[in-house]
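Every protein chain but one is kept in place in this view of the complex.
Showing chain A:
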Amino acid sequence: MPPLTPPTRRTALGLLSAGIAAGLGACAKPAEELVPYVVQPERLLPGVPVRYATALSLGGWARGVHAIAVDGRPIKIEGNPLHPASLGATDVFAEAAILDLYDPDRSRTATERATGIAAWAMAERALAAPLAQARREHGSGLRLLTGRVTSPTQIRQIAALLTALPEARWHVHEPLDDANALRGADLAFGRRYRALPDPGRAETILCVGADPLGPGPDQIRFSRAFMERRRDPAQFGRLYVAETALTQSGVKADARHALAPRDAAGLLAAIANGLGAGLPVPDLPAETARFAHAAAADLTRADGRALVLVGEAHAPELHALGHWINDRLKAPVAYRPPDDPAPADLAALAADLDRGAVSCLAILGCNPVHTAPADLALAERIGRAGFSIHAGTHGDETAGVTHWHLPLAHELESWSDLRAPDGTASLVQPLVRPLYGGRSVHEILALLAGEPASAGHDIVRATWRDRGGDDFEGWWRRALHDGVIPDSATAPVDPGPARIPTLPGRAPVTGLAVELRPDPCLYDGRYANNAWLQECPKPVSKQVWGNALALSATEAARRGLASGDVVRLGMDGRAIEAVVAIESGVADRAGALTLGYGRPRAGAIGNGIGADGYRLATAASPRLLAGVSVEQLDRRDEVLRTQNYTQIEGETRKLFRQIALADLQDAKPEGIGGERPTLLAPWSGDADGHAWAMVIDTQACIGCNACVVACQSENNVPVVGPEEIARGRMMHWLRVDLYDSGTPDSVNAGFQPVPCMHCEHAPCEPVCPVAASVHDGEGLNLQVYNRCVGTRFCEANCPYKVRRFNFFGYADGQPYATMGAESVKAQHNPNVTVRARGVMEKCTYCIQRIANARQEAERDGRPMGAVATACQSACPTRAIQFGDLARPGDPVLALRRDPRHYALMEELNTRPRTTYLADLRAPNPDLGGRT
């Protein structure tokens, strides 16, 4: 290497002065431009949010939402109060869908496997020949593979296609489907009825492996009805949960039992025998038998108001027995008729592919190569199709094995329709033109059917034309405005008496039984490239950026494993590597792993994170693996969590107040400690007379994280990435803490959402040297970003640990992975400042919503109405109530006088504005009780 030539003195000075000049020039204000419309849409106000009613799907089922757009940019999702599967609330997946829309990893063009980027016209030409051949042969080689379809338009299109080409077949693969439940209904009633339980009418509920309060398309409806009933202590009832590993339902249970999967049949048989089933007496562990006995007694007592729910992981026979028990108990369950036309399943497609019977395979909007059970070896089998196309929003694993990949438009970009689990239909309307040139699934189906190219809008309208009657335009506008189509729910049917199934024999213990569960953040893996969901702490384990094999401490000790050890899980010659996490409440000789991780082609955010459970699943038992071998590897990996890196011994009962139902009548409300002596002047309101406060009902909180992601979406909260999380840094303004006052074997846990307390005597304020942390007259504890110099004294002095520091420019300048892309910036809420590096931030009680409400009231000269924070409007169980202490009759005033009321760490004399209602449980004295 030649020696570096040093610059001469003159050059060095020249460079220095040029640098200074350039630096000074950069200080000038950047020139900004104002770009008005050419033709302005009527009634559109610049910068003012507009709400559109639409629907988003989860596993094919609709959740009605209001999508909020500012100047044509969708920025936020809220629930649609008129929709039966939303009821005005959302879940994590709906909240995070807005980020998916802007995902820079979405596919932007049609691509051909060999030649790469292509135009839509080329894809159409390539499709013409195989389609023409299929048409000549009445569709004999044509196969259509979709996820669950509830869209009436899509069903109409597929039915028309199958009528025109009678030899063609339609297959459905939904990774987290209800196949076992439907087969169970077939065994019990002779038809595949879909059961929709009504927890609002059920006093005693027993879940055997079921997690109805956990992630899924029915989560909002179920948890709302369940918690609304529980608001009345007289109707509190009791929830029994027997499950492999702790779920959200397990946390909320009044009696919970860690049940080995192989004992589920025995538990259900014991319950059924209590109702006169006369099944062979099962051989159960003593604890399980005691649990079964107590549950059976309670269920029988609540005849007509009792309900049994069986988890999807369990065999169809168990579901059939569940149906029989519900029939006997006259349980509040509505049955809905099976789908029509009934599609074939994935195994049939695999067989057809093996026979070489598939000349043209079209995969629409699903990713079977990742989500199909591994023994179907779909990646290899799809290669046997003569011609294959895949339409999806991302160039995912399936796109990697088909001949063509077509970009699919996002649900917020396309016209469609969807049904809720109760059959209620909604119209799906676009908020923006497709950002990346995608087409809707209806437009692609029209292409496959060889119909002239027509817009999705016309295809959807054609479906509903007859329904609208004479005034179709009026009907259509009404349906679009409301977000639901009136009277479109399917009427429940009477399935007739249920039969008792023959139960399978009790499997012998071989290896570890692993339950594969829906991930509370990624669902089935479709949201793997969503950074908000990757960084959303899982409700129970609080793990982020990955999944882990949950084992009990006993099981781990037996196998010589510690938390963080990497193990190889083997099954039928296939193996995956997963990290071990020791969790409370996991059954003996069992483990649990969530699905959706370990994706090789998710995108820049989701690639290669965690372990892929699908690689062990089999078509026969896709969700429950018996006899998994566990081999310890000589490697350790970190389980990233946002809680539990500090243990608070003995404080749980003080921080998380729990009351047994029987003690409720003696309970007294605990105040915020306003009577304690203090050196500070008491808080006095201002002339405007608002005093904002929040009360959070920990009894109603199901830990679903909808509030956490809603806050992130509303307040431009950045993602920090796994490396920063490993350093103990996170940015969520609202976290949901899990408290467990039980033991690892007997969990007694609950959820506590913790936003800023907006203390009247806030410890963060006097320590700030630059007065960046100040109070306003309405009682808000403000953080003034442009004053903050980043000393972090406030964070150190905050006893609730709710302040978050921008160690780097997470939102601005140094974003994680693709989070700084121009398209992602379009999601930002224009009414909230994007915080810079070196600045402290925290929950503001959604000050922008308060300010907007105030300014609108001021503008119109009327008193200010109620304000809903983002977390409050997202909450499925209405656990969060925000209001004004100075307004007579405000709901928060009544909640502050509730006997369960208490404040967090009121002994510190902080006088928090955010307060809590204690957790309420109804333990069964026969099971020793809890709390």
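Just so we're on the same page, contacts are C-beta pairs under 8 Å (C-beta built on N, C-alpha and C of every residue); 3 or more make two chains touch, one makes a residue touch a chain; residues count from 1.
Going forward, contacts and distances are computed from a predicted model.
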Name of the absent chain as recorded in UniProt (options "Response regulatory domain-containing protein", "2-oxoisovalerate dehydrogenase subunit beta", "Stage 0 sporulation protein A homolog" or "Cytochrome C"): "Cytochrome C"
Contact residue for the chain not shown (choose from A:Pro452, A:Gly861, A:Gly889 or A:Pro925): A:Gly861
From A:Pro36, A:Gly728 or A:Pro888, residue that would touch the chain that is not displayed: A:Pro36
Contact residue for the chain not shown (choose from A:Phe472, A:Trp683, A:Tyr785 or A:Phe807): A:Tyr785
Touch criterion as defined above, residue of A:Ala379, A:Ala604 or A:Val832 at the omitted chain: A:Val832
In chain A, positions touching the absent partner: 29, 31-40, 45-48, 686-688, 774, 776-778, 780, 782, 784-786, 831-834, 844, 847-848, 851, 855, 858-861
